[in-house]
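One structure, pasted below without further comment.
Right after this comes subunit A.
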Amino acid sequence: MQGGAGVPVITLENIRKQYGTFVAVDGANLSIGQGEFFAMLGPSGCGKTTTLKMIAGFEQPTEGRILLEGVDVSTVPPYKRNVNTVFQQYALFPHMTVFDNVAFGPRSKKLDSSTIKSRVMEMLEVVRLADFAQRRPAQLSGGQQQRVALARALVNYPSALLLDEPLAALDLKLREAMQLELKRIQREVGITFVFVTHDQGEALTMSDRIAVMNEGHIEMVGTPEDIYDRPSSVFVASFIGSANLLPGVVESVSGSSVTVRLSCGAVVDSSGSDFATGESVTVMIRPERITPGGEAIAGRSISGEITDLVFQGPSVRLIARLADGTEVGAVVGSHTNLTIPRPGDRVTMSWDAQGSFVLKGHPEMAGSTTSNLDHVEANL
Partner candidate 1 sequence: MSNHAQRRNYSRREFFIRSGLAGAGALSLPALIAACGGGSDGGSGGGGGGGGAKTLYFENWPAYIDGATEADFEAATGIAMTYKEGYNDNNEYFAKVQTRLSSDKAIEADMLAPTFWMASRYINLGWAQKLDKAKIPNAKNLRSDLRDPGFDPGNLYSMPWQTGTAGVAYNIDATGRELTSVADLFDPAFKGKIGMLTEMRDTIGLILLSEGVDPSSISTFDEAAVAFEKLEKAKADGQIRQFTGNDYMDDLDTGNFAACVAWSGDVVQLSRDNPSVRYIIPEEGATSWYDTMIWMKGSKQSDSVAEWINYVYDPANAAKIAAEVGYISPVEGVRDELVKMGGDAAMMAESTILFPTEDEKKRLRTFASLSEEEEAKFDEAFAKITGA
Partner candidate 2 sequence: MNLVVDRRTRLAKFFDRADFVGLGTMLLLALGIVAVGAGWVNGDAARLVVIALGAVLVGIIAMAVMGNGEVRRKLAPYGLLKPGILWLALFFLAPVWSLFVMSLSAKESRFDFWPDFSWHWDNYRTALTEFRPQFVRSFSYAGIATLLTLIIGFPLAYVIAFRGGRYKTILLGLVVVPFFTSYLIRTLAWQNLLADSGPIVSIIDDLRLTGLFESLNIMENGKLMNTPAAVIGGLTYNFLPFMVLPIYVSMEKIDVRLLDAAHDLYSTGRRAFRKVVLPLTFPGIFAGTLLTFIPAAGDFINAALLGSPNTTMIGNSIQDQFIRQNNWPVAGAMSLVLMAIITVAVMIYTKFLGTEDLV
């Protein structure tokens, strides 16, 4: 998907943004290719929106350079940058019709009116709002407003479209529908989309690549699969999806295999290199990788007591307490052939060969090793 051959659409070089003594973005480097659907993901306050604003031109970087299609635009005002933004609450002009909203950009560029008319109507067709051209934004639903905002930005054929939490204002059902709609539109117009979100599910669903940000730093850039299966840090692992993060110490390293003694006492094998014996590490196991109640597999199982069982429709979530008191979550299909253990049962939990992943450092959240977005948010 990356437009590796050509010049990247957007390049950030050592971008730093400081407000007084507060550093919002620190040393960000990024390169976004032609036609990519790129997400910037992170908890609120991580600097993702600031980064987006710098790309749009509403903020100027304190240090570093921003290149648009290879040209330095660090100090170019927004109205001279060929990027457009879909704002969080859409920021549609309330005193204008849908048509006039969409025509605003082309009119600023002083295109002739017949061109404007055909381009606007064409774009309204793309977002399926041609029949609403003469309505006012206040007469539209949230999803329709969202699409107007998209059309208003896309009608200018920008080098890149920047979306700031574009779906945050919609309810769940609509949000899911809009995710697909956004993908469809992006495919149709072929423009680079850069969108900011704090919703990891959204990011995983829609993006070609994701940059995970935390406290002003870019923690990791990668495809959704990379980020989910091979996170670069404990933060990324905990922020994306659910993960059991079990602290431990490296016992031995051989080739691409690491043996870790977990704090619950179990010794597990995992893949990974670049570790030293005695190093503190975290073993990440995704809940859906765990099979509870089977036979123990050497180096790929732990045991504990089931404390809770949550029916989630298609799946069942089990919580087990290990010997050292840490909790581990497992997810199994609710119609599996396995016998689902009951609370109080002692079970062995095992996983397949690629089911675990070793990360440097200990999980920073003491007391809980099962993490997901809610926990991260609550702790920030």
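Candidate selection criterion: all candidates are chains of the complex that A comes from, given by their letters.
Convention: a contact is a pair of C-beta atoms (placed from the backbone, for glycine too) under 8 Å apart; a residue touches a chain by one contact, two chains touch by 3 or more; residues count from 1.
From a predicted model like this one, the values you see are computed outputs, not experimental measurements.
Visitor: What candidate from 1 or 2 touches subunit A in the complex under consideration?
Guide: 2
Visitor: Would you pull the subunit A residues touching candidate 2 in the complex into a rising list?
Guide: 56-58, 77-80, 83-85, 87-89, 91-95, 104-105, 108-109, 136, 138, 152-153, 156
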